[in-house]
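Missing here is one protein chain; the remaining ones are kept as they sit in the complex.
Naming follows writing order (A, B and C), and every chain is counted from residue 1.
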Amino acid sequence: MKLNLDTTRIARCRECAGDIADTIMEGVNRVTTTTIERTVCRLIGIDGVDSAGVPLPNVLVDMLHEAGRLASGAACYVGRAIVATGLSPQAIAEKVAAGEMDIVSFDSVEHDLARAALEDLVAKGIARIEANAERRRELMEKLSPGIEPLIYVIVATGNIYEDVNQAQSAAKAGADIIAVIRSTAQSLLDYVPYGATTEGFGGTFATQENFRIMRKALDETSLETGRYIRLVNYCSGLCMPEIAAMGAMERLDMMLNDSMYGILFRDINMKRTFADQHFSRMINAFAGITINTGEDNYLTTSDAYQEAHTVLASQFINEALAHRSGLPDEQIGLGHAFEIDPAMTNAFLYEVAQAQMARDIFPNEPLKYMPPTKYMTGDIFRGYLMNGMFNLAGVMTGQSIQLLGMLTEAVHTPHIHDRYLAIRNAKYVFSTARDLGCEMTFKPGGIVETRAQKVLDEAAVTLEQVREIGLMAAIEEGVFAGISRAPDGGRGLDGVAEKADDYWNPFEDEISARLKKNGGGACD
Amino acid sequence: MKLNLDTTRIARCRECAGDIADTIMEGVNRVTTTTIERTVCRLIGIDGVDSAGVPLPNVLVDMLHEAGRLASGAACYVGRAIVATGLSPQAIAEKVAAGEMDIVSFDSVEHDLARAALEDLVAKGIARIEANAERRRELMEKLSPGIEPLIYVIVATGNIYEDVNQAQSAAKAGADIIAVIRSTAQSLLDYVPYGATTEGFGGTFATQENFRIMRKALDETSLETGRYIRLVNYCSGLCMPEIAAMGAMERLDMMLNDSMYGILFRDINMKRTFADQHFSRMINAFAGITINTGEDNYLTTSDAYQEAHTVLASQFINEALAHRSGLPDEQIGLGHAFEIDPAMTNAFLYEVAQAQMARDIFPNEPLKYMPPTKYMTGDIFRGYLMNGMFNLAGVMTGQSIQLLGMLTEAVHTPHIHDRYLAIRNAKYVFSTARDLGCEMTFKPGGIVETRAQKVLDEAAVTLEQVREIGLMAAIEEGVFAGISRAPDGGRGLDGVAEKADDYWNPFEDEISARLKKNGGGACD
Amino acid sequence: MTKVDLKNIRPYGDTLDDGKVQLAFSLPLRYGPEAKEAARQLAIEMGFEDVDVVSAHDLGGSFSFFVVYGKCKHSVDVTQLHIPKVEVEQMDYFQTNDFIRDKLGRKITVVAACTGSDAHTVGIDAIMNMKGYAGEPGLERYPWFRAQNLGAQVPNETLVAKAIDADADAILVSQIVTQKNVHISNLTRLVDLIEAEGIRDEVLLICGGPRISHELALELGFDAGFGPGTLPSHVAAYIAQELVRKEHRTSARLAEER
Partner (left out) sequence: MTKVDLKNIRPYGDTLDDGKVQLAFSLPLRYGPEAKEAARQLAIEMGFEDVDVVSAHDLGGSFSFFVVYGKCKHSVDVTQLHIPKVEVEQMDYFQTNDFIRDKLGRKITVVAACTGSDAHTVGIDAIMNMKGYAGEPGLERYPWFRAQNLGAQVPNETLVAKAIDADADAILVSQIVTQKNVHISNLTRLVDLIEAEGIRDEVLLICGGPRISHELALELGFDAGFGPGTLPSHVAAYIAQELVRKEHRTSARLAEER
């Protein structure tokens, strides 16, 4: 530990966060959601859209939900239909969509038979995810996995084919990780769009076909450059577990998956989100996908110096919840950001304090460091320099994943050369100051150490307070990012259902068992 | 001292450099030069040009030199002419130039009478310089002197009026120091051009009128901005003392004045240069002008990592010689530069080692830190970032004078906004990392400390070797910048004359006395 | 010294009228001498002389990036410039409230939102929120304003409905995301909607955002547009003054008709 932080205080924060997470998990374990059930459908092989363009998993699950049958889980209904008709899940879904079959009409089929009918399909779904994890391991061994801080850039043209151009160019220039940013407001869609898409705003729709296209392109470039290029997309929103499943099936390597982002920043109902994030993270965990949490978002709206402790508090909570979904530390990419007002004297020292603090407190976690965005202006030269200082803080404090800032942050989603320049920036700074972090020590009781301890103390106070009143109430009180959300407010509550006693989610069961066997984090 | 350097080794280097300087001073004290005598003429009030555009000091001194009369110094001839004719020095020079007077025709006038005739004029010349030094002190007290690292930028349009635009714009943006770069090859002119000039290449001619125009403009801006804006020009070349005198008369604040630059980089004869630098530095010292030495130049031709020790060795020699011209530490702006190949891993650490080493070894000297130039390319974005890292090294290691790099270094002499962007770069980095230097310590025996000690050791070896064979022979052997110059080679040797017993330079005598009285460095 | 000729303003590097400009762009061409020459030719097409491709980079595949310097042959006659500016006399919080009390004698109702899929609330919050922005109170704090902020990702339909509901004097729309000109189509749709509802003459229609200019706003059929750096007081003063002007116009017209 480079900063002389109070270790009992750290332990206390972790304890608090654990308690907070346990309370949340009680609620989570009691419910299922439409997107969780759609995920089950997808994993047993249901895909495609109906004549109106509605994804088949939605058609099926909506029908169950309208019939008040979600409480038992979609799996048993599909299982029963298989037993009754001998059709494949896909054929069943198609018939249901065409109005040729009523999914709730097979109640007479025994539950056990229904389970048995799905056994092979579940095994196939699990095997597909396992094979991807294995393939990733192979490629990582064969190719270079990159050196930390890994270089992470976004592509966001709105058109998956242009995205490929931009992503391959970036990878060749040295990017280790490509994130395809989603079209604005996809997180508010209660379905996942289908097929290859070329029309997005501020990003490209997350679809399974788009995942596949980009994965294929990056695999090509990986072989060409001899480096394994990781692919990232977003779980967040009303379809967290579905997208997690799609990512698992198409061998994504990282996914943005924050336990509270949807609640705070997209006004999605908290019960819905907590349930969804849990199952989605189980899938991420099993697929060997590293999650990226979204604490950076607190700082784009609130002041990064004043609200630094909320980032840390949220990191503890994200960590605790991630553990409870079976994610090991090595797959928990906690987020934070370089967003202090550059006009502040010694801003760089405060940034270093925050980043080093995170490194010291979460030593095994692949920290994801987000660049300056808020104080970026159209002055691209100054922006380029600020990004350089950000890169310096990253390499000095041993960050794992460096999301590169773009000099045109305040102007447009990145042009092809903006990204190229950003990569050159990072490569230069990482190389020229490669061992600076090891070379220097911070003055005991100096500005950096004092600041870090202060943020830790404030986070501890916040966490105590949140434990006291519970996370849901704390969110209602606007503890995070000054945003208040009511437990029964927000989008998607109508997609939440109490589980019945016979509730069955074969994937949750199987993944849970596997994660325990693999010795990963205990999974609630 | 931040780096744990071997202090006996430092002391030994200083001792060597002292011996080297003493040997040089023996030669220096035996000769005068045409430009030294022209300086005397200027200081007693001779200015202007003849009908062919030749400066009157040149006309007069050339005549004396042709007549073999330089050995006694110009002063006594002018003094004699005054006694004989009752005319002012200016009138005398004009008559001589017009062919109406023979300057060597007054030999019959007693030496003592000649001296007496100049007394008032010498006092007036001295008083003018003193008044300028006093005025500077006043303004510095009244206005802010700036915070170190001081921001130093160059203007180089070739046109003094455009220079004024650029300089005032820079000062308003935050520059503390403006250097007017000279037209290429002015250092090779054995005269100082006259009047306001608007046609230079890569810089603007150093003329007294140009000095005056810029000083006036900067004084205006000083009052407007509430900061004292320093003005810089170049002594180097075949007219070192003349330009030093012009700078003293027009209240420049800093002058580039290196004891070996002319020899190595302009192939000016070494005897000439050593004599000229001495008298010019005495004037600088008396005028309160801070010199800037030119060690950066070693690194633009040779490799900055390999040849780092030559910079340090040269700094010791420049220091020793400067002391012998009466310059106190506070006026010795030793130069060095950030020129290590940016492709080198940990280049920034080596730069920091060099800069911190210079700071530790020369604690009272206003170190002048030069920016990356050699590895600057047309990639202005990368250049801007490199300049940022240079600025960071500057503020981290407590440099005094930061000559800002230009993002367009490889393209053109600075455009008005290049300089503006450079100033914003420095201001941001200086502020954001203001106390970083105090916050951190270097790992004992780490990369930085080991590197600094190694450079010091190598410099010690070099200095021992130079002392052994003498500086002149060392230069001949190409010890500095790999450039070899012969003692009797190069330009300007024809302007060197052995002093006669009756040699008289009233300003040398007076300034020497004053510097001793002021308790400044002892002056040989 | 030569004087600046306002009828022929050219870029300035280090000498009046030297025309020096820096350009940077990529071309969809494989890196090499041909791509570099294409970059040079393109700059010549734009009207540059002494074109210098000072930096050329291989972006991989079939893209190249260039930094170019050149001397611009074009000039601008600044004596002929027309700069559409929001017509407003600067007033602060107190002045505006007094002005409304004295000249209008009633509270002003405004409804604001960040519409469409845009979720960037910071800009509209800066104008509206109690706590204000850059040391200035937002419209919600003004006693003579009745201000309602609907937040982000509000459908145009909802905004219009709320405005009709509240009998709003002014509608404030924020648009931050501009990729593929989504803000233009979104703002245009809003104007269409309002015209369809027949309330165009009853409300002041105001938009804002980092890529919004007053000129663009006018083109799109808005009454005013506010760009980056806007302060709440600018907006408050404009609304107050414009409403008073509007009342004058209306009463003048009514008087005439009578």
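Some observations on this one:
Please note the rule applied: a residue touches a chain if its C-beta (ideal position, glycine included) is under 8 Å from a C-beta of that chain, and two chains touch if they have at least 3 such contacts.
From a predicted model like this one, the values you see are computed outputs, not experimental measurements.
Among the chains on display, the ones the left-out chain touches in the entire complex are A, B, C.
Only one residue in the set B:Phe265, B:Phe286, B:Tyr428 or B:Phe442 touches the chain that does not appear here, and it is B:Phe265. Between the chain not shown and the residues C:Gly13, C:Gly60, C:Gly138 or C:Gly208, the one that touches is C:Gly13. The chain not shown here is touched by just one of A:Ser72, A:Asn132, A:Asn159 or A:Asn387, and that residue is A:Asn159. Across the entire complex, the residue among B:Thr23, B:Ser169 or B:Gln465 in touch with the chain not shown is B:Ser169.
Contact with the chain not shown here comes from a single listed residue; of B:Arg382, B:His417 or B:Arg467, that residue is B:His417. The set of chain B residues touching the chain not shown comprises 156, 158, 165, 168-169, 171-173, 183-185, 188, 201-202, 265-266, 300-301, 410, 412-413, 415-417, 420.
The chain not shown here touches chain C at positions 4, 9-13, 16, 20-29, 33-34, 37-38, 41-42, 45-47, 52, 62-63, 72, 74-76, 78, 81, 83, 85, 211. Listed by residue number, the positions of chain A touching the unshown chain are 156-157, 159, 161-162, 166, 377-381, 410-416.
One rule holds for everything that comes next: only the chains that are shown with their structure count from here on.
Inter-chain spacing, taken between the CA centroids of chain A and chain B, is 60 Å. Per-chain CA centroids place chain A at a distance of 35 Å from chain C.
Separating the centre of chain B from that of chain C, both taken as means of CA atoms, is a distance of 52 Å. Residues of chain B in contact with two or more other chains: 379, 381. Each of the following residues of chain C touches two or more other chains: 57.
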